[in-house]
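Pasting in a structure now, in structure tokens, and then I'll have a few things to ask.
One protein chain is absent from this view; the other protein chains keep their places.
Each chain carries a letter (A, B and C) given by its place in the written order, and its residues are counted from 1.
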Amino acid sequence: MESHQVLIVGGGLAGLRAAIAVADAGRDVAVMSQVHPVRSHSVAAQGGINAPLGNAEGGKDDSWERHAYDTVRGSDFLADQDVVEVMSREAAEVIYELEGWGAPFSRTPEGRIAQRPFGGAEFPRTCYAADKTGRLLMHTLYEQSMRRRIRLYPEWMVLSLVVENGLCLGVVAYHMLTGELACLATGSVVFATGGYGQIYGRSTNSQFNTGSGMAHAYYAGVPLKDMEFVQFHPTTLIGSNILVTEAARGEGGYLINNKGERFMKDYVPKLMELGPRDIVARAIQTEINEGRCFDDGSVYLDLRHLGEKKIVERLPEVRSNCLHSLGIDPVKRPIPVQPGQHYSMGGIDCNVDGETLVKGFYAVGECACASVHGANRLGGNSLLDTVVFGRRVGRKITEAGTGESSSPNGKALERAKGRVEGWLKELFSGSGDEEPAQLRAELKETTIEKCGIFRDGAVLKEALSKVTELQGRYKKLRAIRGGRKFNHDMTRASDLGGMLDRAEVIVRGALAREESRGAHYRMDFKARDDVRWLKHTMVQHALEGPRFSYKPVAVTRWKPEVRKY
Amino acid sequence: MVIEKKVILEVFRFDPEVDKGPRYDSFTIDVKKGMTVLEGLLHILDVQDHSLALRFACREGVCGSCAMFINGSYRLACQTQLEALKGRRVWVGPLPHMPVIKDLVVDMRPFFEKVGLVMPWLEALSAPSGKEHLQSPQQRSIINEAVDCILCGICHSSCPMTWTKKDYLGPAALTKAYRFVADSRDVAAANRLALVNSEDGVWRCRTVFNCAEACPKNINPTDAIESLRRKLVSGRRKSR
Amino acid sequence: MRSKAEAGLLAWILQRVTAVLLFFALGIHLWVTHFVEPGKAITFESVVSRMQNPLLMSVDLTLLAAAMFHGLNGVRIIALDFGIGSRGLRSLTWFLVIFGVVGFLFGVNALWPFLSTSGRPLLEEAWWSLIRS
Partner (left out) sequence: MSGLRSAAARILGTRRTDLWPTNFKLGMWVWFLHRLTGVIILLYLVSHLLVIAFSRSVSSFDSLMVFFRRPVILVLELLLLAVIIFHTLNGLRIMLFDLGIGIRWQKALFWGLMGAGALMLAFSAIILLPFVSGA
């Protein structure tokens, strides 16, 4: 059995940033990821990363306070303000750090990091590298991890988090390339396993963003927080739901309905297309629902007036995605878009240093919820979240000195491995006739249709009974086939159980929350209700089903006010 | 959705530990408008043959997972429209010249190893201002192309020099080296140049251009390699 | 390591340098032999008279030397690309060096009848001068 002082699960931005922080403190660290780190979903982030640098024309008066305020307001006041403060205070520093490590940001004429306007922000605050920001940052961190010779376990998928007596012992993992099952003992485990977009239909997320990390933490007894807050991105390509970054509107793109109107004037006339995501997404969905859309159910994102030069220079990826997926050149034709699932605001409950209820177990990045995004994340804030808190988690671990004292508990790990082994055997010898792909498709359909942008008590109840039905059918899966090596059938089937359980948590949380806040919009409770609902939803796994509780929101500087744009 | 046509996907199947030899399996699929080869393969995985092994993730051409050999050309499966391919038969194989692990999945470890050999990271002095290093848009534009690399391994697999000599660093690693040598902020160009200055480094490229033809990101590794060579030749003259 | 690196660079540069030399030398050689007086047969006499011109003679000698190096280094490159091991490469390189030197001397030998007034090849000439002395 291999062992490491610190094991990071997830090779995205959050995971790698944490690993670098641990390595820089001279500790033994390894990164495990079910896809090679550079294939992580962080590479798909296009638009940029926020920090109040004040480099852009018109951004001179920006400050961390303004950034924090925009974030809190964007979150519809559900974010924990102390945590938001930390993020915006450290933002500039981590960006400079990334730049010093080689991140190839786009530049202003003076040679500074270029910044562009983004939705819900008062100043142009989003640092960018064309429309490939996430990808170029990812490669930068991957390069830096090579520099530090950080041990990688690529294409190793964690199947279980081992916790005993409130103490994290390690993980049980499956090696895709060989099919071998192994346990890894560690002093500390950090989950940086990303979001759960694939639970939803019409998701912009990578195929591997099933959020299995959240599931393993949940089953190990760690509470999940604010799971009902699911972000829908206003603009995804019709059909494939590939993202069209907010930067397209940041650079000046128009949203047009079938009457040729810039309909955002009816929703947020002051900000127009640059309203916060939840509002723009609802606006588009409203246009679609009320029939002011084109035949394929899309509205148009029109970039033509930006001119070829600007599009090629600032939005090359958007253009190539349109060409490859729709055969449309945005230089010549408007892009048909529709809203799609995009981001998980909720996640593993943790504090500002990523610490969770379980000693030695940390969470960071999109899978975590230290609560900076509250009910609605602002564009450009989640990349920032990954690197700021990645660094903090790494530093916290090395400070805390965990990982040195605890000696590997081989017996407990072997027992856990035995459990996983038994469960896999069950999958392979299933006697039912339910098709995992079919269940997954029905799940995705249910979530997007019944627990999507607009929610309603009665419909949510339907969603819940459908999810319960699916959970029942999951117990009657057909046998998984083939050998252990690179067996997608097995990994997808094993993921599916967790996806169903989290869908249940999302739907139940949404049903309980009788108000509209941020991305959570109830047709039957259209107003925000700070008296009853200014609190975080917490959910813990129990044998009889999810156990809900609530936790107060940290309000420090900014009293909740009506969110007006 | 409108079904545009039916396509027979012939997919390479091989598990070296089990099968005696490779074979191609045929699957008939209904092509909907906009359907990519990756979507076709995922359909096979979901519905027709659950044991198919392939790599995929982002499905939008940025993660570099789905590099394959489609109808005899190097492609990203997620960026290849089935409709756009001629004929009713489309055949799909793994990246040639890389050891097959299973079906369309090849062993990328040697490739990543090569990339790791060229000091593929920035070595910079800390910025004097305590802020960012200044880099003009012109300086940035020099590395525009090279930073675009998604490490998909296509160029490496396409270069005849890697076919016969496993030690050749290959176009991707060399492009990575160039990306840092050419970065105005970097201070370790000399060390990096020393690493690529070998028979298995820049000097092995025979300007075959397979790499530049195949790269899905339209990167031209040949250009990067030739630039490295010029730097080595002129650097040599300077050091005399 | 260092010397191996230099070998790659040097071989590459020399291949280019000899290519440039060849470009001119081969061009002149072909031009003078075939194109200046087209249709006129090449004879022993015509070659001798060409060789009496020191400039043209040196062009041909350059051609010989450069082509030997360039061609044999080319063979080495091809062997490299076929994945020859470092030991194989070392023996091959020695073989090519010897082949090149012998080939060059053999070439000079072959040209000698045109250079010397005696009309005998170089080796015979040397032999005779040895006997005479």
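Brief remarks follow.
Going forward, a contact is a pair of C-beta atoms (placed from the backbone, for glycine too) under 8 Å apart; a residue touches a chain by one contact, two chains touch by 3 or more.
Just so we're clear, the structure is a prediction, and the values are computed from it rather than from any experiment.
Every shown chain touched by the omitted chain in the complete complex is listed here: B, C.
Which of C:11, C:67, C:80 or C:115 touches the hidden chain is settled by the complete complex: it is C:67. Here one chain is not drawn; of B:127, B:142, B:188 or B:208, the residue touching it is B:208. Where chain C meets the omitted chain, the residues involved are 16, 19-20, 22-23, 26, 30, 34-35, 38-39, 41-45, 47, 67-68, 71-72, 74-75, 78, 103, 106-107, 109-111, 113, 119-121.
Panel shows chain B; residues 8, 10, 12, 14, 16, 21-26, 69, 71-74, 89, 91, 93-94, 96-98, 100, 157-158, 160, 163, 206-210, 212-213, 220, 222-223, 226-227, 229-230 of it touch the chain omitted from the view.
In this section, only the chains that are shown with their structure count from here on.
Simply put, of A-B and B-C, more C-beta pairs touch at A-B. Each chain gets a centre from the mean of its Cα atoms; for chain A and chain C, those two points are 69 Å apart.
Taking each chain's centre as the average of its CA atoms, chain A and chain B sit 27 Å apart.
The mean-CA centres of chain B and chain C are about 43 angstrom from one another, to the nearest whole unit. Shown for chain C are the residues that touch two or more other chains, of which there are none. Per the touch definition, chain A reaches chain B in the complex via residues 35-36, 38-41, 43-44, 53, 95-96, 99-102, 104-113, 129, 132, 135-136, 139-140, 143-144, 146-147, 177, 206-208, 239-240, 242-243, 317, 320-321, 324-327, 437, 480-483, 485-489.
Residues of chain C touching chain B in their complex: 1, 4-5, 7-9, 11-13, 77, 80-83. On chain B, the positions that touch chain A within their shared complex are 15, 17-18, 33-34, 36, 42, 45-47, 50-65, 79, 81, 101-103, 105, 107-108, 112, 116, 120-122, 124, 126-127, 130-137, 139-140, 143, 147-151, 180, 183, 185-186.
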